[in-house]
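Okay, so here's the structure we're looking at.
Every protein chain except one is present and positioned as in the full complex.
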Amino acid sequence: MPQRRVDLYWLVGGPQGRGVETAAMVFLRSVAAAGYYAYGRREYWSNIAGRHSYFLGRISDVPVWSVKSKVQILMSIDGQTVIEHVRDVAPGGLVIYNKDEENRQFESYTMFSKKTMARLTKHFKEEGVETTVRGAVELYRRNGVRALGVSYNELLRKVGERIGIRDLITLGRFVSTLSVALGLAALGIPRDALRAGVEFSLGKRPNIVQQNMEVVNVAYETVENVFNLGASNANRDKAVLWNGNEAVAVGKIMGGIRFVSFYPITPAADEALFIESRPSVELDPSLEEAKLVDRLGVITIQAEDELAAVNAASGAAIAGLRASTTTSGPGFSLMAEGISFMGMAEVGVVVTLWMRGGPSTGLPTRTSQADLRFALHTGHGEFPRIVLASGDVEEAFYDAIKTANWAERYQVPVIHLLDKNLASSYMVMPLPRYDDIRIEATPVEVHSEPILVPRYDYPLGGLPRRIVFGVSNAYIHLAGNEHDEYGDVDEDAELARTMQEKRLKKLELIDREIPDEEKVRVYGDQGSDVAVVSWGSTKRAVLDALDELGGNMMFVQLRMFQPFPTAPVREALRKARRVIFVENNYMAQGASVLREKTGIEPDTVIVKYNGRPFTVDELVQLIDSAMRTGERRIVAYGEL
Amino acid sequence: MPQRRVDLYWLVGGPQGRGVETAAMVFLRSVAAAGYYAYGRREYWSNIAGRHSYFLGRISDVPVWSVKSKVQILMSIDGQTVIEHVRDVAPGGLVIYNKDEENRQFESYTMFSKKTMARLTKHFKEEGVETTVRGAVELYRRNGVRALGVSYNELLRKVGERIGIRDLITLGRFVSTLSVALGLAALGIPRDALRAGVEFSLGKRPNIVQQNMEVVNVAYETVENVFNLGASNANRDKAVLWNGNEAVAVGKIMGGIRFVSFYPITPAADEALFIESRPSVELDPSLEEAKLVDRLGVITIQAEDELAAVNAASGAAIAGLRASTTTSGPGFSLMAEGISFMGMAEVGVVVTLWMRGGPSTGLPTRTSQADLRFALHTGHGEFPRIVLASGDVEEAFYDAIKTANWAERYQVPVIHLLDKNLASSYMVMPLPRYDDIRIEATPVEVHSEPILVPRYDYPLGGLPRRIVFGVSNAYIHLAGNEHDEYGDVDEDAELARTMQEKRLKKLELIDREIPDEEKVRVYGDQGSDVAVVSWGSTKRAVLDALDELGGNMMFVQLRMFQPFPTAPVREALRKARRVIFVENNYMAQGASVLREKTGIEPDTVIVKYNGRPFTVDELVQLIDSAMRTGERRIVAYGEL
Amino acid sequence: MSSVKVTMRRTPADYKTGSMPDWCPACGDFGILQALLNAFAELNLDPANTVLVSGIGCSAKIPHYLKIVGVHTLHGRAIPFAMGIKLANPTLEVIVDGGDGDLLAIGAGHFVALGRRNLDIAVIMHDNAVYGLTKGQAGPTLPRGIKVKAIPRPNVHDAVNPVLLALASGYTFVARTYSYDIKHQVEVIKQAIQHRGAALVHILQPCPTYNTFQTREWYEQRIYRIEEEDPSWDPVVRDPGDAWEKYNRAVNKALEFGDRIPIGVFYRNETVPTFEERMAESIPSMLKVPPVMQPIATKDGKPLITIERYLPDRIV
Partner (left out) sequence: MSSVKVTMRRTPADYKTGSMPDWCPACGDFGILQALLNAFAELNLDPANTVLVSGIGCSAKIPHYLKIVGVHTLHGRAIPFAMGIKLANPTLEVIVDGGDGDLLAIGAGHFVALGRRNLDIAVIMHDNAVYGLTKGQAGPTLPRGIKVKAIPRPNVHDAVNPVLLALASGYTFVARTYSYDIKHQVEVIKQAIQHRGAALVHILQPCPTYNTFQTREWYEQRIYRIEEEDPSWDPVVRDPGDAWEKYNRAVNKALEFGDRIPIGVFYRNETVPTFEERMAESIPSMLKVPPVMQPIATKDGKPLITIERYLPDRIV
């Protein structure tokens, strides 16, 4: 991999529903077209239009998937963005803003969070500047940030002249392209890369492309190339630009999942909707399998609620189809009973849980890692389950395939833990290594005559039979009550004990069969003095922070929480003199599992629970502080 | 307390719906009338009529609440009972059976569990006796049990002659009274005590009482007094005869709960139905409060599902009423989202969870302690909660009052953990010490003018305001989304952090305010070498087992699991050289919490997960075996 | 319904909070908010005794914009919360606001159960036929085969008819109105609030952002007022004997939903006892002293009841 020549942090913001997403997509696709890897995390309110929303990202020559709390370039669609992010640009950085809004008071932005506004008002007052966009610009300058004000109206009028549109309101639709084009010009991204960006986010209709390219032209005429990036000389391989929702959706399909049920909920629904919009997959006609069907179908069901979603997926899995349901905290809460049923009836379903800020409706569009314990213990009674947490979009993709295999093989609920940070964060990801992917189909029992089959007649430590309805020629009974081998209800005490043992012994089988490296991964030198332990989407920020910190440190990523890899984790941490646990929640849930399962007590937990993920610089500072002070609990405050 | 002069174990069984419950109630009330303490646990199938059902119990001069796996007297309504319990009578004991059924084959009992029948068939074959009631009788005799066969038909005809009923089918309704009357006669319980028993379970209609007393007479004429108990000379104080469902129901009402929502489910519904059948409570007219209302009302709502039940209780609590909902595993699973809401919106509701055999529908009428972890972690996101487990019916009663106080004061969900073993086990319980009961009403804010009040404006470490709708003259906003002090939705990062802290700091307040003895109780000498640790309804069996074992042993009862009393538990176990954890589940969940919270690893866990509670003798044997062998995990098999 | 303390006459502005709605421009919810403000003022409701319970959705944000008691609950569960509140204190005015998804998809079971109870609350349904807040998926009232802006394929579900479902479930007040018609809404909402029993106000609420099918124009071409077309229309049951016929007529009217959409009151029947009244049969004190005002203990915190008194037959 080439040296990191370019490493730049960016932010684009504006009112929700007024093109922030479009802008970010133009930006990401453009820098990708220029040959860079890139990353962008979306932050937004639970609101359709008007609230402040932004993308925070990074571009580099190598794959990247983390951010810092200060960016080099801030592109703004509106003045509120300029105000909200007044502390978020690094000295020497650049903020591009609309001069037309300079005089606007805080209060004129009617959807400004009361709390944020109050805090910023205090800050502005303390700094002695007026509570307007102009005041913000003044503060940027004081911090050594270059503030580039241009009149968006003037530029749009210029565009209008070229494309024959007069009306400023109509021209307003170009403001998103304009805002990032100004930034891309300042970065020195080759202008023609922006065509890909425009086509990607606005479609290829020539008229639209041409109009937007005029916006680009005007921007490039207006702003000088400050950062001088040019095209990347990294010569990277083909990659895919997607977010976690999409990576998991594609992973599922690749992993053979053919049924995805959901009830709309942030940040899970986009995964299902992605499949729903591409429900039929054309096979490569040269494949043997294409003779049977030329187009594979993936059923997505928008259920009437999550109770229907989880149990419909169970139904599909019972019939023999690889099935999944996807949700977030509130929906997952409603799935507890259905998951317990899977445990009892031995049904394998992938339950994808995109964690968001809780409890209750909480912060529906913000991130968190606060559902680990709930995922581990959800559903009444005791039953085997697999709980796996992915560390980044790439892992999430591969894990979607693996979890599909496991659910079918072990006939247990498989809870795939992800979060909002992964869901709506985009990255340019190297294409998968298809050769490393295995779809492990479990053999199906097929009988020549219709026959009664005892589905649960399998040896202790083994697996239940795999029956496919309409294929196996078997009639079976299946029950959520305690049952005998035939699935018929019985309450005999000995039977209850042995069936319970059969089911729960599957956990040991799973533990034996799944390789350790799926369960826990160690980055850096196993013999390091200091171990940072974490799980889920904090992975990249931790790795980047350790990179910056240097020194004798390793990162232990916990991936599987049930069955928990006690021995490998103990081994990984055996030599560590100091253990620091990092996670995005209040209660340090991962650390509590570590303690419960291994007896290892972290020296410090670093937690964050304001709905925002860790940034790299925050971790650098807090890990360093943990090392110096030995504090037992450190809370991260970063607001980006 | 007097010496234990009488200590006798009993069982009465028959087909569900053919008077087993009536018989047991006649029995219990009769021995109570004779001055004894008594206990009886009900075992039954998830079935309305026909399956084998029985009560297993004990009578003594002192309060008792445990059983052994061998009884001294077995009273049978049908032959299946005689067959099923062939190993359950102690040598020297007595089995009373119906000679008319002697020739009946196993298969003639059409609702015999297939599994149980198969196992018994094997046993009978091995013993070389025929698979009939007669074969069973033969086995009893071989085990040194006296088998007393009488023709029930003959006796009923004799009764019929005296009360003027000829038809044997009609006379069949007396078989339940007959079966226990025969037993009570053999025990030597004074005949007039049975009048109380009959009136209690069949009502006081003179005709009915007289007819049944004739049954009693015939029984007493038929059977000689074998055990010679007579009336108790213990001279005990007034007591109450009830089961756990009833004790909790009354505890709730006494604790000020005025709203109980439920959706029918075993073994919780009987608690709500008990209140529903006594919804209006007449006040002692001499009370000051009786001037305002002469009859207090307790609202019970049969909801359309558990989602409605939990959220309706939340609604009542939000309005300011003490509210509770009661359920079992499947229903509790459906309440997860509502409980998470309580955490966020700060609503105090007592959620009574009667655990039963799981997962899923599981063993709906059997016991288990497998929902501890789920109760601790149910609901997405992080929020404060109280989780308390009661050890016996007496504790359950007092705890129902305390949890009502706590829910109101702390405005958090309070999960009261109980189980089927408590729910439908009857005991003669000493009357409560009313002077020890405190109903701690939290002060209500009342304004003179309607005014907007920030419900969540309270200091870190404090408690939210208590507003009662229609009383406080306040209008407030309340939300399950993250919110500001006014309950209005805001997503500001700093606000999210501080609100999260406010909510979760309540846990520390709760921990400080609630005395340690509510959280953990130590029985026996703190300095003992051996500590048996347990929680919930195993308490009495453990205590009785330790009594029998003698030696240097103490019992540590964990009661509160959230907030967990880490320091007191560590202190209690500080000197123990050996820790043995006993619980009614597979995964040793209580032990895992102990490990997580204190770092203490039990030397042995003794678990049982066949839907049946521990018996005393089983524990005596297994604790002893743990001591001798040091095995890490011991599974109990007892089937009674 | 409950009596309202009249201390002063309030204006719609008196019910406004400082919070600005964060709905999209021209959202139909603005009309509903205005109608509520007006209706509250015209009824002069006491803000401290008026409780608005909402679910989750664009619609469900409404309590934050109203100076009354506002309880913003869970998606689909507003009705059970409202039931708890109303029973805890039957003197409160309790109103439920929710979306079509909220009340008829995830909440359909509670919607039906409320009819069976005839609890005295008013349900205001913001029907935009989409899931607004989750970005425009098909709602339960969107007709089959229609592809609105944000859904990838035409809707595969049939629409449910809220008025018919309410009638089938036992609501004793059922009406439909339109969110851009403030006057009509205010009339209907006032009646619903004043109605003694379970009331449904089905509001046709354009969502300009996502419902690109049932737009303002679409509705305005179809809507008509029942009583304008049929001046003899009288939905009110004055005598239990009339109920059958009026109910049948209402059901038949409800079936009409297509090229022509009737708005107005379909059915109103106060001869059915409310749930509170049914409960009070076994708990007589409930309607005299609201449960929240009943004592729970003696002054010094001792129990008000004893087992000896409550359960004499269990004493042994």
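Order of writing sets the labels: A, B and C. Residues in every chain begin at 1.
Assume a contact is a pair of C-beta atoms (placed from the backbone, for glycine too) under 8 Å apart; a residue touches a chain by one contact, two chains touch by 3 or more.
From a predicted model like this one, the values you see are computed outputs, not experimental measurements.
Engineer: Mind giving the shown chains that are in contact with the missing chain?
Structural biologist: A, B, C
Engineer: Thinking of the whole complex, not just what is shown, which of C:Tyr15, C:Phe81 or C:Tyr247 touches the missing chain?
Structural biologist: Answering carefully, the residue with contact to the hidden chain is C:Tyr247.
Engineer: Any idea which of A:Ala303, A:Val350 or A:Ala531 touches the chain not displayed?
Structural biologist: Of the candidates A:Ala303, A:Val350 or A:Ala531, A:Ala303 is in touch with the missing chain.
Engineer: For the chain left off this view, which of A:Phe112, A:Phe174 or A:Phe200 is in contact with it?
Structural biologist: Going through A:Phe112, A:Phe174 or A:Phe200 one by one, A:Phe200 is the residue touching the chain not shown.
Engineer: Determine which one of A:Val175, A:Val248 or A:Ala312 touches the chain that has been left out.
Structural biologist: The one listed residue touching the chain not shown is A:Ala312.
Engineer: Consider the whole complex, including the chain that is not shown, and state which of A:Arg87, A:Arg191 or A:Arg258 touches that chain.
Structural biologist: Only one listed residue reaches the unshown chain, and that is A:Arg258.
Engineer: Tell me which of B:Thr266, B:Ser390, B:Asn481 or B:Thr604 is the one touching the absent chain.
Structural biologist: B:Thr266
Engineer: Could you please point out the subunit B residues that touch the chain left off the display?
Structural biologist: Interface with the chain not displayed, on the subunit B side: 17, 45-51, 110-111, 114, 263-266, 269, 273, 276-277, 279, 302, 304-306, 330, 360-361.
Engineer: With the missing chain put back, which residues of subunit C would touch it? List them for me.
Structural biologist: 104-109, 112-113, 115-118, 140, 144, 153-154, 156-161, 164-165, 167-170, 247-248, 251-252, 255, 272, 275, 278-279, 281-282
Engineer: In the complete complex, the non-displayed chain touches which residues of subunit A?
Structural biologist: Against the missing chain, subunit A presents residues 29, 32-33, 196, 200, 238-242, 246, 250, 253-256, 258-259, 261, 278-284, 287-289, 292-299, 301, 303-305, 307-323, 337-338, 341, 345, 401, 428, 431-432, 434-435, 437-441, 450-452, 468-481, 487-489.
FYI, only the chains that are shown with their structure count from here on.
Engineer: What is the distance in Å between the mean C-alpha positions of subunit B and subunit C?
Structural biologist: 41
Engineer: Suppose each chain is reduced to the average of its Cα coordinates; what separation in Å results between subunit A and subunit C?
Structural biologist: Result: the chain centres lie 38 Å from each other.
Engineer: I'd like the Å distance between the centres of subunit A and subunit B, where a centre is the mean of that chain's Cα atoms.
Structural biologist: 45
Engineer: So which stretches of subunit C touch two or more other chains?
Structural biologist: Answer for subunit C, listing residues that touch two or more other chains: 19, 56, 74, 76.
Engineer: Show the residues in subunit A shared as contacts by 2 or more other chains, in ascending order.
Structural biologist: Where subunit A meets two or more other chains at a single residue, that happens at 45-46, 114, 330, 360-361.
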